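Pasting a structure below so you can have a look.
Subset of chains shown; positions unchanged.
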Amino acid sequence: VSGLASGIANGQISPEGIVAILGKTEGNGCVNDFTRAFAVSALKAELALHLPDSAVNGIAYVMSGGTEGALSPHLIVLERVDDALATSPALAIGSALTADLPAHLLGTRGQVEMVAIGVKAAMADAGISDPDDVHFVQIKCPLLTAERISLAEQGGLSVATRDTLKSMGLSRGASALGVGVALGEIDIASIDDSDIGRNTACWSSRASTSAGVELLNHEIVVLGMSENWGGALAVDHAVMRDAIDLTGVRGAMDRLGISGGKSSLIALLAKAEPGTSGRLRGARHTMLDDSDISATRHARAFVGGVLAGLVGTSEIFVSGGAEHQGPDGGGPVAIIATRKGAAS
Amino acid sequence: VSGLASGIANGQISPEGIVAILGKTEGNGCVNDFTRAFAVSALKAELALHLPDSAVNGIAYVMSGGTEGALSPHLIVLERVDDALATSPALAIGSALTADLPAHLLGTRGQVEMVAIGVKAAMADAGISDPDDVHFVQIKCPLLTAERISLAEQGGLSVATRDTLKSMGLSRGASALGVGVALGEIDIASIDDSDIGRNTACWSSRASTSAGVELLNHEIVVLGMSENWGGALAVDHAVMRDAIDLTGVRGAMDRLGISGGKSSLIALLAKAEPGTSGRLRGARHTMLDDSDISATRHARAFVGGVLAGLVGTSEIFVSGGAEHQGPDGGGPVAIIATRKGAAS
């Protein structure tokens, strides 16, 4: 947290304005990844020096574990400040926290519904009413541990899976469907419990969800463009059709003006996953059959390389496990950049 | 080996002409990777149906373990055939095998010298006399196991390292320096035992070396362009300055005519490594501090993504551990393509 501390010390960051902190941490990004919770604990300790406890706990901390390959651990601090003179439209940010998710609802329609309501609340917080203005919804969601499963079963409730690693995928998937429902991409009536984690035809183009052992509820951050907001930043999004499809991303970079040098990349957020067919454009991959390294780790490293090779930096937020986030084997990408012509 | 078998069955591949088989196999690419030896054993069993034992054993089998990320396991079969009418210059191939490397010489100048002589022999085999016509030298080299170390020490000899994983890096490094010496890039007189694996300023632009438990000698394959050869294929090379530097590779693709659509990519061979500074363009990476996944695995997955994103296929030969192969954190890349205007 030394970067955050010095940013606050030199006045670059105003702690009062912080809405959310997104971070890539260097654990395995799977069940026993304690770097996410350690980072949150350290961030809260730092912010507690500047803010009352209620403000510290009101911030959304979305830590995504796993900096495989050359991906770089880093924080994205999202802050909002009152400034009547700022140019509109601009990047708008909103956040919301849901209640704790009971273990037996994880990976079910119940979780989808809980998240959809939360996304609507975060959109309201961002002052965005048209779902088309939303470019990315980042969610941190819970997972099942052996202990949580045991407690639920002692209470006579059954869980969607007893495989703790698999519970991460179900939680990410249900959360992504919740985003799709909130943004009008998916009809809640069409979703069945059995679709979750299985029906790859059903996906959101703007959901990015990440599971972690360090929370029991959902922390939701919405990024979009709004006339109600002003400032130097803009956001756009694209969908990768597979792990090496850069067509859409290049389009978004063109629209933002990055390709033409009229704006600078501030942050890139993307989802990566192995694809259930076991093939990429016909060529067999081995991610799904590897029992030494989790498939999510493989996918982050590889897609991290694909995107870093394009944008020229490894300080990008690539998160693993894209269930219902973009098409099978692909995933959504959001890019935050300086507005064309604006100073960074 | 079903692909090789059907290629032979349908007459596409003539077993008599096979000079070398390069393969990416799906093990961990480290010490206990038995997929390399398993692949060689299966290839030899298949070829023994068509060739006498001496011919089977005269082929260079360069298996490189590790298909992290979406990298695809595949074989590259290099074959030469007499054809007086073929157009020149074209891709030329040569190979050589060295004697077994005594364990106590691994990672020393003795290994550098042994390899340099072997590379010269492979160049002669390819009919290439000018080192500038060499675009890639692929070497499979040995490593130390606990058993080999123990035997050497019982014989009163000391080894360069007792760390088996580290021995892979030293063997790759010494072999790469041997290539540099043979190609006139490096003066053998300037190399000291202590430079090997340490002096990152000393490197070859065309060496690609890979260590494996399945052999005790070096298997060397030289790829270049020669007026003495004809055919539909051409080869060129480039150097990546770091893990996301694509400038040189784009240049080679332009020269070969791939970018302009005048030729097709046949194979891409590249080396990947984490870089000893722990940073990529200033951003910290975690590959060197990760005790769960070997740094070579991280690097292959990431650079695999960087290159696959550029060329649009994951069936590329990315090998890990680029000690003295290209600059620190970067590595050489060779591209085989159809000659401009030639049919594939």
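Each chain gets a letter, A and B, in the order it is written, and its residues are counted from 1.
FYI, a residue touches a chain if its C-beta (ideal position, glycine included) is under 8 Å from a C-beta of that chain, and two chains touch if they have at least 3 such contacts.
Computed from a prediction, not measured in an experiment: that's the story for all the values here.
Once every copy is counted, not just the 2 shown, what does the total come to?
Altogether, the complex is made of 4 copies.
Heads up, the rule we're going with is that only the chains that are shown with their structure count from here on.
Inside the complex, what are the residues of chain B that reach chain A?
Touch residues, chain B against chain A: 26, 28, 67-74, 243-244, 246, 274, 280-281, 283-287, 289-290, 292-293, 297-299, 301-310, 312-315.
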